[in-house]
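Heads up, one of the protein chains got dropped from this complex, but the rest are sitting where they should.
By letter and in written order, the chains are A, B and C; residue numbering begins at 1 in each of them.
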Amino acid sequence: MLQWRGGRVSYRLASAGPETMESVGTNMADVVAWRRDLHAHPELGFLEYRTAALTARRLAQLGFRVRVGPEVMRAEAMLGLPAAAAIAEAQRDALAAGAPADWVARMPAGQTGVVADLARGPGPMLAFRFDMDALPVVETGTAGHRPNQHGFQSRRAGIMHACGHDGHTAIGLAVAERLAGPEARWSGRIRLIFQPAEEGGRGARPMVEAGVVEGVDFFFAGHLGCNLPSGKLAAEATGFLFSRKLDVTFTGTAAHAAMGPQQGRNALLAAASATLGLHAIARHSDGVTHVNVGRLSAGSGRNIIPELAEMQIEVRGDTEAHLNYMAERAQQIIDGAAAMQDVAVKVKLVGDTLGGTASADAVSIIAAVAPDVPGVDAVVPSWPIGGGDDATYMMRRVQANGGKAAYFILGSDIPAVHHASNFDIDEKSLQTGVDLFERIAERVLQGGGKA
Amino acid sequence: MLQWRGGRVSYRLASAGPETMESVGTNMADVVAWRRDLHAHPELGFLEYRTAALTARRLAQLGFRVRVGPEVMRAEAMLGLPAAAAIAEAQRDALAAGAPADWVARMPAGQTGVVADLARGPGPMLAFRFDMDALPVVETGTAGHRPNQHGFQSRRAGIMHACGHDGHTAIGLAVAERLAGPEARWSGRIRLIFQPAEEGGRGARPMVEAGVVEGVDFFFAGHLGCNLPSGKLAAEATGFLFSRKLDVTFTGTAAHAAMGPQQGRNALLAAASATLGLHAIARHSDGVTHVNVGRLSAGSGRNIIPELAEMQIEVRGDTEAHLNYMAERAQQIIDGAAAMQDVAVKVKLVGDTLGGTASADAVSIIAAVAPDVPGVDAVVPSWPIGGGDDATYMMRRVQANGGKAAYFILGSDIPAVHHASNFDIDEKSLQTGVDLFERIAERVLQGGGKA
Amino acid sequence: MLQWRGGRVSYRLASAGPETMESVGTNMADVVAWRRDLHAHPELGFLEYRTAALTARRLAQLGFRVRVGPEVMRAEAMLGLPAAAAIAEAQRDALAAGAPADWVARMPAGQTGVVADLARGPGPMLAFRFDMDALPVVETGTAGHRPNQHGFQSRRAGIMHACGHDGHTAIGLAVAERLAGPEARWSGRIRLIFQPAEEGGRGARPMVEAGVVEGVDFFFAGHLGCNLPSGKLAAEATGFLFSRKLDVTFTGTAAHAAMGPQQGRNALLAAASATLGLHAIARHSDGVTHVNVGRLSAGSGRNIIPELAEMQIEVRGDTEAHLNYMAERAQQIIDGAAAMQDVAVKVKLVGDTLGGTASADAVSIIAAVAPDVPGVDAVVPSWPIGGGDDATYMMRRVQANGGKAAYFILGSDIPAVHHASNFDIDEKSLQTGVDLFERIAERVLQGGGKA
Partner (left out) sequence: MLQWRGGRVSYRLASAGPETMESVGTNMADVVAWRRDLHAHPELGFLEYRTAALTARRLAQLGFRVRVGPEVMRAEAMLGLPAAAAIAEAQRDALAAGAPADWVARMPAGQTGVVADLARGPGPMLAFRFDMDALPVVETGTAGHRPNQHGFQSRRAGIMHACGHDGHTAIGLAVAERLAGPEARWSGRIRLIFQPAEEGGRGARPMVEAGVVEGVDFFFAGHLGCNLPSGKLAAEATGFLFSRKLDVTFTGTAAHAAMGPQQGRNALLAAASATLGLHAIARHSDGVTHVNVGRLSAGSGRNIIPELAEMQIEVRGDTEAHLNYMAERAQQIIDGAAAMQDVAVKVKLVGDTLGGTASADAVSIIAAVAPDVPGVDAVVPSWPIGGGDDATYMMRRVQANGGKAAYFILGSDIPAVHHASNFDIDEKSLQTGVDLFERIAERVLQGGGKA
């Protein structure tokens, strides 16, 4: 059980009661302990009830004005929302694992975003974004995997923080504590945005459409890892990919596989052809394009021609044109595969991300403070993020409103690629992340008359 | 609620309490009501706890000596046994739906077979087999589907009696009542075998290996439907296929689909190639062969290279040689597909069926009594069963021991092929089935000195 | 060089001049020598210029009235006709290999059918059909292959008599000699039909539409081999399959495979998907169905996205309904595969065969004479032909006109399946075939008042 109140935080597995993230009053929290607690309790996108509720309570305790639920997430803009039953189950699980009921109650229908504001004197508005969601990955049982060594491996079968968002949220909590503290030197307004459902590119849009980045003058977000080693900081992440997430449902006709297969129309065969066809799309020679069929579930029984096949796919491109090329070809392949097997098909958009480019002024700020951040040995101008992050929705809106936005990559040695079952981060980089955000805040918000 | 005690049985959906099959004492049961109750409560193979426990209690009430559990099912011979958690859940569901707890308790570990014996005077031993399991099919919601019209559609989401075994069990219960009644004219021994898990070819073998057909002189089983119209009876089913049921698991390596797909090894691509390859096996020109991939589940998330893919397949052949041809080719395709994608693969045998041929003497008995059975308008010498039935395990053992065995097909108009989501039987054929079994018993067991 | 004139025929490879089939006057020909000469000079369908011209000349020498060319083949009904250049080349090759120029000249545009009539006194008209074409198979070079041992292997690279039609034609020539001889005992009319292009189901229809079986009272055809051993005769071949032969052309867009693959539309990917999809069509459970993609040629260069892909396919079924099922599914798969890859597709019918059933009266004749044929040890009532033969076009027309038709299978030990590169026949069965046809003629045509 994580003890966050009255003294140094330590993470103990042998706790009798339900684990919970708790306030440590004015003492500095141990960002590692928070990260481990979150790692042990991973939650999928739009279902981060424990993470969000504990975070909201903590931020309120620190003095932030905290908003959650519909006020910070526009329901109509939430793509790929889990079913009501899954949301109800996630709420129950969160409560059982120590989430405060009052905050959970304020987050209906998967609206697990948290926005916390703090103001001190005159100055611009600075926003930081942290993402909270985990992935449907079965965490490895290998003894050498650090979470196993230290007992903070996932307690949710089939769900894992395999992309470092546990670290991001822990950093965000520690940054909040720092900035809310009496020694913090800044003047202006600070907004901390804890975003759900970054995976699948679903959480940023409803927050943007609820207005959470309106009025923001400076916006920063970042990511741990991304194949950049510990000690290095990239002042600018490049290669944000445009992406589209699609759910594909083939519907055929079931039949007995021996007594009348000819009366069936095989949805699985359509999905298998589509899967091969999708991966075989000619990649664009002028840039970066990707396609993946990440999930396929088809058929009901061994001796029945599969009537239903459901696929979860995504296409990506480094430009909107390249994304459109992939999306158009994907649609043709899916439609053609359905036609081959004489089955019906539906394609539903359930998420997307946009490309994005940092504002030079904001990148300069990162580059300027970086040398003073303990743990940063070297600054590289830019580094490819390699995937996407729907933080670009926020960046684009901030920039469209005249603000400045940037996205850095904080190096962290990782033993395996992101999303792998043995992914882990170098926990030393957590403290570096906290310091970096603090320095950025001081720089942007002028040190509260200090300097 | 089905009222089986004290009066004419009727099936009422508006019951307040849990539905249950109950004894009607010595009054004749309404086989249609039983069938509808069973149809509303379908259970998958080795999980037929409600069906088996209610059946066992009913047979005991009628005076049969009833055996269940390990005594009638050899655990070592049970292929494709569901996980312990699934068994526990099925037991809970059965109890909640009115299954008698004492009988459920006597059926550990999926051993849901029921064997009931009754003896009257000297004579041979006659055995009838009835199968009880349902299928993982989502029942259609179409208004015109009779179960929907009359409110006895499946109450278990995703499970359906789509092959008529509800009718078979109902017939068996009514036959038991008839033969146990005071007017029944027979001398000798009667054994009623209620078999689980016919689908997948899993239930007969453990019963045979537990000895349930040892000592049987005459053995009869049958099937409703099979594209034979109502009013017709085929004295012999032909075309029992040899089959093998296999679970295939491909295990690759997960990776982020955009940040490092080259580090992944895609289990879904292996499964998709295997699926197409399996269906494309050249069918044998000298007989009947089939292959089906009935289930495929792969991958965990949209942006993750799928690490795991699980397939449920079956191969069939009209001879052991043809089955072996299909099985050998299937193995090559599965191994090759795994090699293509550099993933590991495991193939596990989870069920099988054998071909079989009826004993001419037993077929003659059916043909002889058929004209006297009300509802039988025409007798055809033989009819293809089109699939398989592991009753052949019992037939072969009976024949090996010197007994006689036969398998008939009782015509029943069906609106859709077996295993389809809108499959249904013509309920008029249920009574015909009861009468047919009774006549066979009278014929084999000499009418108890009456004649 | 084959010496057919003035003495016993023998086949010599060491000949200085061009080989040729020559008359042996009234002496009995050696059917084995003829077969070997034909085996060494295989010709594809509608290109059998050497075979047909030598046959025509031989029959004319024997006194038959011989018709060839447009008179016996209706041009409009010739599906799958080779290109004009291929026909011209075949004519040149035939002339170079000893074909008589006058007969070649009378067979324009692939019209290589030969019909020979002989009449003696009153009586019905009896027709025999023999097919002449070879296959695009590369003959094995294995030393143990009899044609290699005896030096009569194919002299045409990539073409081979791999289905025994060399034997059929040789039998036909020997039968002609017998029936034209002075000792032959028959009265009535005899018509010998030498048909081109049986493979692909193309040659019979244009002959039927040219009227060659009009007026025929009795029609007989047969096949060597078909997995029936030497010494056995099946009085009736069963299982004639309906079939359709299709040429499929996918047309996409070429592009540089590295500089702009996205601008290409890949015809080969469409064909590969279609190939897998076609082989994966669910075979009909009520009968026999087949599909094959026998040829695929696609693309032009290694670094070019393939613009063109051409497939030769066939579908078969034991009933017209089953054929239609396969053809309809094939069309869907082809269209869908084209749509997947955004390429155009054309499907062209280039051949077909019909099912057929023998006339009981004609079968009886075969069964009646069989015991008297030397070399026939056993008669089986029927035997599956396993494929198709467009002789059924002729049988159906004869039957429609009130005539009787039958098709037998003459056993012949074969070391490999039909169409395999090491196919061969047991040459002993050739003489048996000659005797069988002669006995049939005597039986049908009453022995010329002899008996």
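Some points to look at:
What we mean here is this: a contact is a pair of C-beta atoms (placed from the backbone, for glycine too) under 8 Å apart; a residue touches a chain by one contact, two chains touch by 3 or more.
Source: prediction; values computed, not measured.
Of the candidate positions C:121, C:151, C:211 or C:294, contact with the hidden chain is made by C:294.
The omitted chain makes contact with just one of the residues C:43, C:131, C:314 or C:442: C:314.
Looking at B:136, B:167, B:201 or B:260, the residue that reaches the missing chain in the full complex is B:260.
The missing chain, though absent from the display, is touched by one residue of A:285, A:331, A:382 or A:401; that residue is A:285.
Touch with the chain omitted from the figure is made, among C:204, C:254 or C:445, by C:254. Listed for subunit B, the residues touching the missing chain in the whole complex are 258-262, 264, 266, 269, 273-274, 276-277, 280, 282-286, 305, 325, 329, 332-333, 335-342.
The set of subunit A residues touching the chain not shown comprises 276-277, 279-280, 282-283, 285, 290, 386.
For subunit C, the list of residues touching the undisplayed chain reads 135-138, 158, 163, 199-200, 226-227, 241, 243, 245, 253-261, 263, 266, 268-269, 271-273, 275-276, 279, 290, 292-309, 312-314, 316, 351, 385-388, 417-421.
Keep this in mind: only the chains that are shown with their structure count from here on.
Copies subunit A and subunit C of the same chain sequence form an interface built mainly from equivalent positions, shared numbers / all numbers used being over half. Here the spacing of subunit A and subunit B, counted between their Cα centres, is 47 Å. Looking at subunit A, residues 258-261, 266, 269, 273, 276, 305 sit in touch with two or more other chains.
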